[in-house]
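Structure, as structure tokens:
Note that one protein chain is taken out, while the other chains of the complex remain in position.
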Amino acid sequence: MARDAILALNGLTMQFGGLLAVDDLSFEAKRGDITALIGPNGAGKTTVFNCITGFYEPTSGAIRVNHADGKTFALEKLPDFKIAKRVHVARTFQNIRLFPGMTALENLMVAQHNVLMRASGFTVFGLFGLPGYRRAEREAVELARYWLEKTALTDRADDPAGSLPYGAQRRLEIARAMCTKPVLLCLDEPAAGLNPRESDELNVLLRAIQKESDASILLIEHDMNVVMEISNHIVVLDHGKKISEGAPEFIRNDPKVIAAYLGVEEDAVDAAEAEVGA
Amino acid sequence: MEYFLQQLINGLALGSIYGLVAIGYTMVYGIIGMINFAHGDIFMVGAFIALLAFLILVAIGVTAIPLALFLVLLIAMVLTSLYGWAVERIAYRPLRGSFRLAPLISAIGMSIVLQNYVQLAQGARVKTLPPLVTGVHTILDLGNRLVVQISNIQILIIATTFALMTGFSWLVASTSLGRDMRACEQDLKMAALLGVDTNKTISLTFLIGAALASVAGIMYLLYYGVIDFHIGFVAGVKAFTAAVLGGIGSLPGAMLGGLLIGLIETYWSAYFSVQYKDVAAFSILIVVLIFMPTGILGRPEVEKV
Partner (left out) sequence: MSASSAGKSSVVMHALKDALIAGIVAFGLFVLLLGFLADDTLGKLRPLPRPVLLAAAVGIVFVGRFLISLIYYNAAALRVLLGELFVAAFALAKRFRFVLLALMIVLAFVWIYRVPDDWPLVATIIITILFAVWLGLTPALLALAVLFPVAFYSNPYYLGIAIIILTYVMLGWGLNIVVGLAGLLDLGYVAFYAVGAYSYAIIAQAYGWSFWVCLPLAGLFAAFFGVLLGFPVLRLRGDYLAIVTLAFGEIVRIVLLNWISLTNGPNGIGSIPRASFFGIPFTADDDGFAARFGFEFDPTHRTVFLFYLILALALITNWVTIRLRKLPVGRAWEALREDEIAVRSLGINPTNTKLTAFAIGAMFGGFAGAFFATRQGFISPDSFTFPESALILAIVVLGGMGSQIGVAIAAIVMTASFELFREFEQFRLVIFGFAMVGIMIWRPRGLISSREPSVYLKERKTISAEHVAEGHG
């Protein structure tokens, strides 16, 4: 596996009873890239995400993450929270999972739990308000403030997350994931339910993350405007299998992809293309 | 050997009682996903109603035991199911759509109400009824006074349970009410959209569960001859254990779990210690929930992310 691959899947298979949700899937995501995972509904994209982030234990196959310092992690046997804690893989959810009764700022503070926990001497020092912990907490608030600004949520910092409008909740979830200082950020349909202006803003945000942080991005998305505009590499899934992979330009014109999305046989697409002289 | 077989029979009789109560837990859990904590107390109410009905029948001159028992069965089933209905109507229906632990807390409240209501109405002391169904049959004689016996009351318990289970399985499998119940179990909202009267179905579920619990209450009364307002709590937890062990939501599972709990408890008392027999049942509950949360016949649940 190439050293510059942040994430490498090899023969990933996930079976639920009789259903083969992901079938022998292999691909790599390069460090610093935005890699998109696309495919029709039910293609198994979210299942792949859940395997990567440890919410499911894959039936077979290998998932590797390479850190820049050369450490390699095997994710397929790690439980979810250890993947986030040790490997620094962060994620968002298709149906937003914020802590609705906590403020936006509190949401971002929870994300920095492990750092703060160490600083608070596993609660003991923190209980008596020792200066070391107070400094760490100030720093945590600063990091939160940075991401609140990036996601244009500073004004809503002290409002409960559940009271934010939908688009803001999506952004807050990304900000929360970024507060864990991830090397790999997995976004599950970040543009779902956003209006065109909001999804343009999302593009800007994701580009900024790509440029200014250490995080590489893996995203599932249906909004082709987002996918084609910002991703460096696209992997196409259908019925749990990889049917195509490449740069946006290539994918846009791949007949197999078109067939999968339009639900017609491949040769029918060929015939149609021949007809219009494509 | 003969001791072992004897305990097998005792355990099956006890397990039948648990199984009947367990069905109430499992049905309610299957349909609205809540633990009906007050169900054990419904069982206790059933036993008390049966006792009073029997005493009144004797007082007005119905002394033929088979007839009296039959009438007691009818009265207790009807009146106890009214309690099941009332509990659902008062304490659970207004909470549909509330947060998940709300019905459980409400059910605990209802359980406290029922226990203290019966204690207020009938006093705290135990009520003792002389055995009504007597007679034993020796089914195995090894000589030397080593015998395996089955009593008429044990036969009655096992036979009644078997009959009720058959009838009830038929009800769930082949009637329109059963179909509604199964639909509600799959998806309450969807069933409502398709025209199933979910409120009625849920009410009927509670009604049936309470009726079965009242039969268990009668059996308990006849088998042990002693009841008090407190029997519902421990029996309830054990029956719930049975439901979980068999796989909550599954009717044959509830019966199987009931029999297993009955057997385990009987053998534990026979071979280890009577004082700790409840500890055995409670420990099984904990162990099953941790290592086998779907039970023996339950469906696995996949966590939605």
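Think of it as A and B in the order they're written, each chain with its own count starting at 1.
Keep this in mind: a residue touches a chain if its C-beta (ideal position, glycine included) is under 8 Å from a C-beta of that chain, and two chains touch if they have at least 3 such contacts.
Since we're looking at a predicted model, the values are computed, not measured.
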Hidden partner chain, touching residue among A:Ala8, A:Ala62 or A:Leu116: A:Leu116
Residue in contact with the excluded chain [from B:Met34, B:Met77, B:Ala183 or B:Val196]: B:Met34
Selected from B:Ile23, B:Leu79, B:Leu164 or B:Val215 as touching the chain missing from the view: B:Leu79
Chain not shown: contacting residue from A:Lys30, A:Lys85 or A:Lys256: A:Lys85
Residues from subunit B at the interface with the omitted partner, ascending: 34-35, 45, 48-49, 51-53, 55-56, 59, 75, 78-79, 82-83, 86, 90-91, 94-95, 98-106, 108-123, 125, 127-129, 233-234, 237, 240-241, 244, 275-276, 278-279, 282-283, 285-286, 289-290, 293, 303, 305
In subunit A, positions touching the absent partner: 53, 55, 80-86, 90-91, 93, 97-103, 105-106, 109-114, 116-117, 120, 123, 126-127, 129, 133, 137, 141, 144-145, 148, 154, 157-163, 176-177, 180
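The rule is simple: only the chains that are shown with their structure count from here on.
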Separation of subunit A from subunit B, taking each centre as the mean of its C-alpha atoms, in whole Å: 49
